[in-house]
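Apart from one protein chain that is not included, each protein chain of the complex appears where it belongs.
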Amino acid sequence: MLRATSTDGALFVNPDPDEAREFFRRKSRKMVNKVMTVKEAVRELVHDGDYIAVGGFGAIRIPTAVLHEIVRQRKKHLGLSGHTATHDCQILAAGECFDRCDIAYVVGLEARGLSMASRRVFERGMVKAVEWTNAALAWRYKAAAMGIPFIPARVMLGTDTAKYSSFKEIECPYTKIKLAALPALYPDVGIIHVHRSDVYGNCQIDGIKISDEDIARASKRVIITTERLVPHDDIRQNPECTVIPYYCVDAVIEVPYGSYPGNMPYEYYSDEEHLNEWLTAEREGRLDEFLEQYIYGTEDFYEYLQLCGGLKKITQLRNQEFLIEGIYT
Amino acid sequence: MLRATSTDGALFVNPDPDEAREFFRRKSRKMVNKVMTVKEAVRELVHDGDYIAVGGFGAIRIPTAVLHEIVRQRKKHLGLSGHTATHDCQILAAGECFDRCDIAYVVGLEARGLSMASRRVFERGMVKAVEWTNAALAWRYKAAAMGIPFIPARVMLGTDTAKYSSFKEIECPYTKIKLAALPALYPDVGIIHVHRSDVYGNCQIDGIKISDEDIARASKRVIITTERLVPHDDIRQNPECTVIPYYCVDAVIEVPYGSYPGNMPYEYYSDEEHLNEWLTAEREGRLDEFLEQYIYGTEDFYEYLQLCGGLKKITQLRNQEFLIEGIYT
Amino acid sequence: MSYNRMELMICVAARNLEDESIVVVGTGAPCAAAMLAQKTSAPNLTVFFEAGGMGPQLPSMPISVGDSRTFHKALAASSMPEVMETCQRGMVDYTFIGGAQIDMYGNVNSTIIGSDYHAPKVRLPGSGGANDLASLCWRTMVMTQHTRRRLVEKCDFITTPGYLTGPGAREAAGLPAGTGPYKVITDLCVAGFDEETCRMKVESVHPGVTRKDVEENTSFELLWDDNLGITEPPNEEELRILRNEVDPYRYIIGRA
Partner (left out) sequence: MSYNRMELMICVAARNLEDESIVVVGTGAPCAAAMLAQKTSAPNLTVFFEAGGMGPQLPSMPISVGDSRTFHKALAASSMPEVMETCQRGMVDYTFIGGAQIDMYGNVNSTIIGSDYHAPKVRLPGSGGANDLASLCWRTMVMTQHTRRRLVEKCDFITTPGYLTGPGAREAAGLPAGTGPYKVITDLCVAGFDEETCRMKVESVHPGVTRKDVEENTSFELLWDDNLGITEPPNEEELRILRNEVDPYRYIIGRA
């Protein structure tokens, strides 16, 4: 049944569920306090060469603090899942942290325009790229989360996206229709920002989940940043709200306003001014000094936030999120 | 790649996603008031010969009123998905309503024992049976909900359950491991009891969802019974709580205590006394008279509930659900 | 009442959305079109966003396909798999996609400009959800500026399937039957696709635009509808709603 497409690409991670099972068999199920600092989490859990997946949607509910710290600790040769990777891709491209990428959406920031720095790493061949789609990567995470080596789907077929991808085409044993067999994607590290977590890593997310339920389950290690740490009992009061269970999680860090400058649904809107400042710095060739100022030169996310306007700015963004015509707007 | 197992069984529904797409293409997306009576819903939406899937888990959150009405209207030749079908299977077996069944779990009522009447329909060859497992049927619904003809899984392999099933074995194009290709299961009618619905069929379910998200999406027609009708705005206040969206749904009926004698999480516990009475009636050969009393002889679910002890009984079951040592216990 | 070309395109797109249907949109003009349709001819139109927003009461134009506006007082705040699977199941009628290039079969490029994938002149974002939506929704629409560099003889890269190489090609590739490009709405004309050849066929030119204008700005040979018409311009009601309610800050209509 296997009719390989003329796939130009590579599989950056092994879709073998048995290899993953061996890893998960040894992963701790102990419900212990996993609270640490961003620095510690990145030092201990993100290694040069790891393949990483970032939760959220580019500039929505993103784990900015961890992304900055990856740049700050000058992690290299990462693999990146480019699943609507906008500002997250931009940060990691600025740090030249990754050299291979499964692409569904990169280099752009949606309506805000293209990131010159992100374009550069791809256009100069600094990154080995393989093409996918948003749904394809979403389903690849899901296959891994389900513990199966692939999920069939009806996308990508017939296009150059397929030609520069690395999935295999199969024929359905029941209907004989052609399908894309999307290989399971088990990231080494999943990094996700959530609304609430207890110290063990039981997490709640408000609003859309995008692919984060599946990323948390598919990833071998998971770093959570959370707007708020909450008492364990809060989780048990509403067990239907648990999006990520503790046994998926390796590190929990409380990072208030942690999605800034991205949008955090029901909390604060995106800071379009700052995102634009970043794009402008890239366009005007001032990226190095911009990075020096905001990332390399800051100690942590609190300092970055302060530089960007601190609580006053956040208050303004909260007003925007809630459509309140505050004094700042 | 296709290596058919020696499958003794049949596929009762077509797993072809293109046939299903043609149906769904024409299914109305109009958000209109879908409130009707149980009688109307069963008359208009359940036809002799249809293949049905019942939500909940046997005696947990089951749509009892609709099941009774199917018996009362003497529907025949139904196909039944036996996905932990306990009291639901028992009701439909009593009415001799189905003649083919995908079996994961039937005839038993878990710790309560076996239903003689259910055993009878299977032991006397009145039902064409095909073997599956709980996960297999769950994933078959999921494949249909996803719009793909099959999902691979690592269950059933190597057993007689496989031999008397009707799935095909495939080889993974990436890892060469053997997999069960579980064919999509698109029921003609899905019947689900929920905690809250608006008149359009936007539904919320508290507690475990079992497979009901997938049943609602996989089924061509969906009948919802709900503990409570709620204003449409309540749905929009908490969009993360919508488990079933309106466009899946064809009928909405408010049936308070509608899972009785089954458990409704956070509302009332199961009536073990009545469930036992039913088993006893079967065992003692009094099923016909029992059915006459409780189903054929009643006009609707309100009458049945009244016969079983009415609000007084329900109050007792509410106390049990909330672990309150009420005066009844 | 005067109008600009973006306003015209949005109004035309809105009219092409049947009432009581479901559409997946991105941000920008398609989202404006869907919002306008809801306020005019398609009050029962349900709008999805690929990141998980389903049926929101959009308070204003979202900046991102996943931002909190996309599920503001929504019917459901779900997930990307949920939206994509609803499309794959056949429940979604329309989608809009965009790109840098489109060919006569409606194939779209949003991946690279240049001839070498590994060293492109310009790296574009890639498919995002475009390939998925155009593979799975029943009718795909494209809104684009009409220039020779956009309407090309051959895409540098086919990111998203139109009719691929022509009749039967989508089905042969394994894409769901009955799907494909439906309308291309440019700032010069509205085109559909010829049933027999699957090639782009102009149905109407916008007021003041000539057939020659269209031809000169297209790099491939267009087909022309026998009943070639003039695009119905936006009416006062549409313009009023578009300007006052849909895009009061002129984020989109100010771009023309």
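As written, the chain order gives the labels A, B and C, with residue 1 at the start of each chain.
Simple rule for what comes next: contacts are C-beta pairs under 8 Å (C-beta built on N, C-alpha and C of every residue); 3 or more make two chains touch, one makes a residue touch a chain.
Predicted, not measured: the structure shown is a model, and the values here were computed from it.
Visitor: So which of the visible chains would the left-out chain be touching?
Guide: A, B
Visitor: Among the options B:Phe98, B:Trp139, B:Tyr186 or B:Tyr260, which residue touches the chain absent from this view?
Guide: Of the listed residues, the one touching the omitted chain is B:Trp139.
Visitor: Among A:Trp132, A:Tyr246, A:Tyr260 or A:Phe301, which residue is in contact with the omitted chain in the full complex?
Guide: A:Tyr246
Visitor: Any idea which of B:Thr159, B:Gln237, B:Thr280 or B:Gln306 touches the chain not displayed?
Guide: Missing-chain contact among the listed residues: B:Thr159.
Visitor: Just the residue numbers, please: which parts of chain B touch the chain that's not shown?
Guide: 8, 56-60, 82, 84, 86, 103-108, 110-112, 114, 118-119, 122-125, 129, 131-136, 138-139, 142, 153-161, 164, 169, 177-180, 206-211, 213-214, 263, 265-266, 269-270, 272, 321, 323
Visitor: Spell out, residue by residue, where the missing chain touches chain A.
Guide: Residues in contact with the chain left out: 17-18, 20-25, 27-31, 144-148, 202, 217, 235-237, 239-240, 242, 245-247.
Simple rule for what comes next: only the chains that are shown with their structure count from here on.
Visitor: If you average the Cα atoms of chain A and of chain B to get two centres, how far apart are those centres in Å?
Guide: Using C-alpha averages as centres, the distance is 38 Å.
Visitor: Approximately how many whole Å separate the CA-defined centres of chain A and chain C?
Guide: Result: the chain centres lie 28 Å from each other.
Visitor: Using the touch definition from the top, which residues of chain C touch two or more other chains?
Guide: Within chain C, residues 71, 77-78, 81, 88, 136, 176 contact more than one other chain.
Visitor: Could you check chain A for residues that touch two or more other chains and list them?
Guide: In chain A, 153-154, 177, 179, 206-208 touch at least two other chains.
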